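On to chain A.
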Amino acid sequence: MALQEDNLWYKDAIIYQLHVRTFCDSNGDGIGDFVGLTQRLDYLQELGTNTIWLLPFYPSPLRDDGYDIADYTTVHPSYGTLDDFKAFLTAAHNRGLRVLIEMVMNHTSDQHPWFQEARSSRDNPKRDWYVWSDTDTKYQGVRIIFIDTELSNWTWDPVSKSYYWHRFFSHQPDLNFDNPEVFEAMWEIMKFWLDMGVDGFRLDAVPYLVEREGTSCENLPETHAIIKEVRKRLDQFYPGRMLLAEANQWPADVRAYFGDGDEFHTAFHFPLMPRMFMAVKLEDRKPIIEILDQTPPIPENCQWCIFLRNHDELTLEMVTDVERDYMYDEYATDKTMRINLGIRRRLAPMMENDRRRIELLNGLLMSMPGTPIVYYGDEIGMGDNIYLGDRNGVRTPMQWNGGTNAGFSFADPERLYSPLISNSVYGYQVVNVDSQRRFSHSLLSWMKALIKTRNSYRVFSRGTMEFLRPSNHRVLAYIRELGNEKILVVNNLSSSAQAVELDVQRFKGYIPIEMFGRNLFPRFGDLPYLLTLGPYQFYWFRLRRI
Partner candidate 1 sequence: MRVTIVQGLEQAYYNLVHMIAEFLPRLVVMVVIILVGLLAAYLLGHMLRAVLRLTKLDRVSEDAGASRVLRMADLPSMTELLSRSIFWITWLGFILIGVSVLGVAGLQEQISRLFRFLPEVFIAMLILFLGLVLANFLSRAALLASVNAGIRSPKIWSWSIRFVIWILAISMALEELGLARQTVLAAFSIVFGASMLGLAIAFGLGGQDLARRALERYLGNSTKEKYKEPQPL
Partner candidate 2 sequence: MADETFLSDDLLRQLMSVGEVDLLVGILSHRSANTVRRAAHYVEKSLQQNFVRQRVAIISVDGGAVEDSGSEDHSGDGQPGNNSNSKGITSLRTIHRVTAAFNGAPSPGLALRTILSASDLLRARGCAVVSPATSSTSPEWVANLLRPAFRDSFDFVAPLYSRHKFQGLLARNLLYPMTRALFGRRIRELYSDEWAFSNRLGNFCLNEDVWHEEPVRSRPEAWMGISALTSDFRCCQVYLGEKPPPPDGAGPDLVEVLRQTVGSLFWLLETHQQAWLERKGSEPLPTFGPDHAVTAESMELNRARMFEMFQTGVKELGPILESILSPETLASIQGIATLDQHSFRFPPELWVTMLYEFAASYHHSVINRDHLVQALVPLYRGKIYSFLTEFSEASASDMEAVSENLCMEFERQKPYLTEKWKAGIEVKS
């Protein structure tokens, strides 16, 4: 299956996020690799996703799960070779799967040759590739992102006897984009991968590219100028490739990263994600509606990326203090579950393994405007291990079957890069791909059906959204519309059955057809349309006028 020629393909994408290390080990060293991943591409195709987002696979000391990069133009030997990657890329494209890779522009590992050179002497040509200072008082008041481990954004370098700036871990010094050489060097790296055929980049930590005294050092105009330049070159030399922004900001602030359609193609909608969890717990649609009401419109050629979980903690930066406390109390009662300003748990454990809630959240993910991202393992309801350090609890090996090492590797279990989840609820013996493939009522089968339905109608990926606001606040209902195609989505956020009257007078005469069973429902008339929903139930109706 060849990739379709469509410069707006990312609007219709369903992205599957994974780390090559976690997916499949082909050579028995206990670490997933590209050969193993290539062997599992049929699974991804079968699931219905059409884009793979790979977490960093570059050479790295792995002190930040690969986001501390020591070499941008090759593959970490644990994951294979560059040729393995190329073979994977070809195999993916042959199956109609696009590939996004990480590009960490903001910082490198302190083991990167650039930094090693820069710190060696104040006269080194690469000295100015990083942000140095003789004191740690510059850029006062700028927030620390990794508050659990870092005390300052400056760290003393004993080698060059000065401070260097880092917005993340101290072993991740920030690059200095005021130096044009840095930009050009990064562009060359991007070209390297683009020439190989990757379909786009997730640019990590973009808000922090540039620093200026007296500011928050986030979202500065100079940062946007850099992105515009990247985009300009991309469009010129590599049309149809995509840039995805990782900017953990309020929607209004993220809006700037779309520019006038001349910066990022896509950006994560971070604030929506915790509010979906909040809404289900509160049994109240208010958090979702409030944040989407505040979300500004974006250029036609741009798209939000929405997600439920990812490799990081469920971030609670973009919520109010009251909301954060609520989320902690409801979803992270054990303080071990909390890290930085977030919750390091997977979807299924957060939903207490309640199938109905898992389905509801996935239904929301697939029906709301934006490109949905599925985190590996969530499609089978994998569990987590909060006792592993950092955020590693949500990065355990993929569970393929109930056999040795869950089918992830034939190495000795002790050699695995991470222990498997093996408890009686989420353990690989219980939760795995093979067992779920056998039954049509499994979560995996259900996810496939859901993704298939979503893929069948472009209105989900490109349509407008209008909230209906029935007086029952436990029901979240909206209309997706694209041309003549109209879809009504009704979600019961509550644990009890609900009745709701929908004002659908605008659609008088339309016949709602439930999309999973394809059954007809009574036609819309003059009166409010009465629906009843079971606990956590949702409907997708296609509205036909015949």
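These made the cut because all candidates are chains of the complex that A comes from, given by their letters.
Quick note on the criterion: contacts are C-beta pairs under 8 Å (C-beta built on N, C-alpha and C of every residue); 3 or more make two chains touch, one makes a residue touch a chain; residues count from 1.
As the structure is a prediction and not an experimental result, all values here were calculated from the model.
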Chain A in this complex - touching candidate among 1 or 2: 2
Contact footprint of candidate 2 on chain A as seen in their complex: 250-253, 271, 278, 282, 284-287, 289-291, 293-294, 296, 318, 320, 322-323, 326, 467, 469-474, 494, 498-499, 501
